[in-house]
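Beneath this line is the structure, given in C-alpha cells, with notes to follow.
A single protein chain has been omitted from the complex, and every remaining protein chain is retained in its original position.
What follows is subunit A.
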Amino acid sequence: AAWVASPQLRGRAVAFAARVGEDPGQDGARSPLPAPPQVSSLLPAPRCSGPGLARAMVVLRAGLCPGLTEEMIQLLRANGIRTDLASNFLSLMLFAVVDFVSSDLEDVAQKCSLSYKALVAVRRVLLAQFSAFPANGADLYEELKSSTAILPTGSPSLDQLLDSGLYTGEVTELMGAPGSGKTQVSGTEEGRGQVCLSIAASVSLGLKQHVVFLDSTGGFTASRLYQMLRSRAEDEEELASSPGAVQWSQRCSWGGGKCGGNKGPWLHGMLEALQRVQVVRVFDIYEVLSALQELRDRLSQQVMSSMGPLKIVVIDSVSAVIYPLLGGKQSEGLAIMMQLARELKTLAREFSLAVVVTNQVTRDSSTGPLKPALGRSWSFVPSTRVLLESKEATWEKATTQRVASLAKSPRQPTGIQVELDTGNGDVQEPSPVTPTQGL
C-alpha cells in the first residue's frame, strides 16, 4: 500500500493502527502482537544517541494518542522508566515518546503492572503519529495537479519569466537591486514594492482571490494600490463617460459605502478588490512569526468568515526584519531565520499558497560584487529568485527602465531577462491643483 503524506490520510493511518492494536484475537501478554507490516517497516531507524536524541524528543502527555491516559503516564514516571539513551539528561521527570517507543515493552509491562496489549497499542499509535510516511511518485503528482495553481502577476513579461506566473506551494523571492553603472542608490526600492503591489492588485482584481500582505517596512501605500487597480480596471472595461466626469470626492465616496449612481460598475469591483487585500503591519521578526502562526491557525480551522479563498501571501520585506539579528557572534539570527523559512515553506505547502517574499541586494565592500542579502542559508529557501534592476537611471535623470532577471528557478534557465512593462498603473504626474490631492 502506498501512504501519502497528507494530514487526512495520516489520521486514517492512526485510526487503523489503533484498531489493529485492539484486536482481541491474541491471548497472553508474552507473545508480541504482529505489527501491521506497513507500520513496522516504516519504523524510523533509531534516530541517534546522545545530544542529538535530546532534540528529537517529544514529551509524553496524556491525550497524545488514544489509550495513553494520565494514570498510565504517572505509573510510567513513578517507576522511573529510563533507558541508556535517556541517561544523558540532567533530570528526567518528564518522559519522552522516543524512550517509550524504544524500550522493552515486556519489561515495562512487568514493572508498571500495565497490560502489555495496551502498551503495544499505544506504541503503535505513537509510531504512526510521529513517523513520516513515504509517498508514491504518481500519487504525489496527482496531488500536486489538483492542488497547485499558477497565479498571474499582472505583468505579462514577469509571467513569462516565472513560467506563466507564481506557483502555489512554493516560495518566490523578489530582490531589488541598485542599478548598474552610474546609479548609486537603490532606485528600485520602489520597484520591488511596486511589483508586490501590482501582484496584489492583479490577484485581487483579476482572480478575485484574497491577498494577505505582511508589510514590514511601512512602504505599503494604499493610494498607490488604488491607482494600480483603477488603471487596470480602466483597461479592462470601457468607461461610458470620460474619466473627468466621475467626481472623486475623497471622503464621502466610501465613507459609509455609499456611492452615487453615475459611477461605473468598475467602482464596486475596485472597492471589493481593495477589501480583499488584507494588510498586516509587522515590524519585528517575532511579530512576523506570530502573524504567520495566526494565519495558519485560521486556515487550518477553516474559518473563512472574512477571509475568502486565500491563495497568496506577500511579505515585504523579509530582510528588514532579519537584518538586525544577523551577523556578529550570535547564531540566534540564523536560527530565527530558519524558523521563518520553515514557517513559510510549510504554509505554502500545506495550504497550497503562493508565498512571495522580497529581499534586498548588498555588496561586501564598496566595490565588491552585488549579492543577495541574508546570505547563503537563505538562498536555499525560495525556489524561484528574481532580481529587479533599474538600468541607466541616476538621480539626475528621471528615466527608469526596469529589468527583471531570473537568478534561480526550478523550471526555467537562469539568466534570462525581461523588461518590465511599467505602462500599467504608472505613477501620475503630481497634481498642480491642491497639495492634498495625490490621486
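List of remarks:
Methods note: a residue touches a chain if its C-beta (ideal position, glycine included) is under 8 Å from a C-beta of that chain, and two chains touch if they have at least 3 such contacts; residues count from 1.
One rule holds for everything that comes next: contacts and distances are computed from a predicted model.
The UniProt record for the undisplayed chain lists the protein name "DNA repair protein RAD51 homolog 3", from the options "C2H2-type domain-containing protein", "Importin subunit alpha", "DNA repair protein RAD51 homolog 3" or "COQ5 protein".
Within the set A:Ser231, A:Thr362 or A:Ser379, the residue that contacts the chain not displayed is A:Thr362. The residue touching the chain not shown here, chosen from A:Thr217, A:Ser231 or A:Ser379, is A:Thr217. Of the candidate positions A:Gln275, A:Ser377 or A:Gln417, contact with the unshown chain belongs to A:Gln275.
Subunit A residues in contact with the hidden partner, per the touch definition given at the top, are 51, 54-55, 57-59, 61, 89-91, 93-94, 96, 176, 178, 182, 184-187, 189-190, 193, 200, 213, 216-227, 250-251, 254-255, 271, 274-284, 286, 289-291, 293-294, 297-298, 317, 319-321, 323-328, 330-332, 335-336, 339, 343, 360-363, 366-367, 373, 394-396, 398, 400, 427-438.
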